[in-house]
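The complex appears here without one of its protein chains, the remainder shown in place.
This part shows chain A:
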Amino acid sequence: MIDFTFTEEQELFRKAAREFAETKIAPHVPMMEETNGGWDEVVKELAEAEMFAVTIPEEYGGLGMGYMGRLIALEEIARVSVATAMMYQVFGLGIEPIMKFGTEEQKKKYLPKFVTGERLPTVAVTEPSGGSDPKGARTTYKKVNDSYVLNGRKCFITNSHIADVQIVLAKDEDNPEAFTAFILEIGMDGFKPTHIEHKVGMRGCNTGEIEMKNVEVPAENVLGGEGKGLKVSMSAIGDAGRGGMVGCALGLQQACLDESIKFSNERILYGKPIGKLQAIQFKIADMKIDLEAGRLLGYRAAAIQDQGGRSSNEFAAAKYYTTEAAQRAAKMAVDIHGGYGCMEEIPVTRFLRDSYVLGPSAGTSDIMKVIVARWAVS
């Protein structure tokens, strides 16, 4: 029989992550919402709670808790703050390609510092021309002697202004079919974050643009080999990126359900709590069914990864299902709250705004369907 239960240890991870989110992250949420900032404080909390160490192998100072551990942590953080979970998930996305494709020197140089939060990574693929079609990228590199010179611009980059190690995808100026991933570091001449975005939701989650003007990158900063950039970046996004979004979506779904149950038990209509009305119960049931189904999809995909397999297709299905379900859950939560669902001091309004940022991150729902269809017919 298939065992669908979490281990005792995983239950403890969840407990630790929940305590962390409720005691260390929740107090920052109002300020993040108000200012669309506060990420430095939140990142410090994440580092102190060893969150950056979760996926990094023990030999590099990490905890080696794998995709399951990461998904548990993400779900619990997102239940309290999707904005924080989003930043955390993209740090994980930045760690992933160095773990999978980095040379031993690169791993030794970066991973121990990621563990402590001394250095913070992200991945920069998307450009104004789009993110799901990386071949349309206009950022270029040119080999000059023993190094490479990069020029271009990336947009909608999560952690753009926090991460000091950024994995940038660029195409060969002389061969538009050749793509390479480079590890860029803040401090390299010509490389800097520029514009900060103001998103409809996930306020306090840093998103912005980066600019490369004649940035000279040494050859040892090529990640995964010259010409292997698409494999490096797409593998990271397919596994860690989509997997991370599943965690963000599941946490948000749980938050919608929690708030809806709480409100429907307190709100009296026709002399009884509205939770006694079948119309409300059906919404609660829909949310719960979506959450349970999403968890099965997401945790199964994570388990496949931890057993040494690849599950980018499974994560695509889970990402589609959970982020769509999160939008449905947020809409239902707002509906259950009636007029209160329009008031900014009520958390469900935040949930609704946050839910709409889940969709396009790491690939839209339509792109996920393209991947799933390709998987189905293959």
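Convention: a contact is a pair of C-beta atoms (placed from the backbone, for glycine too) under 8 Å apart; a residue touches a chain by one contact, two chains touch by 3 or more; residues count from 1.
The criterion applied here is as follows: contacts and distances are computed from a predicted model.
A single chain of the complex does not appear, and UniProt lists its protein name as "Electron transfer flavoprotein small subunit", one of "Thiosulfate reductase", "Transcriptional regulator", "Sugar ABC transporter permease" or "Electron transfer flavoprotein small subunit". Of the candidate positions A:K192, A:R267 or A:K369, contact with the unshown chain belongs to A:R267. Per the touch definition above, the residue from A:E11, A:E118, A:D133 or A:D174 contacting the chain not shown is A:E11.
Chain A residues in contact with the hidden partner, per the touch definition given at the top, are 8-9, 11-13, 15-16, 19-20, 23, 49-51, 53-54, 63, 65, 69, 266-268.
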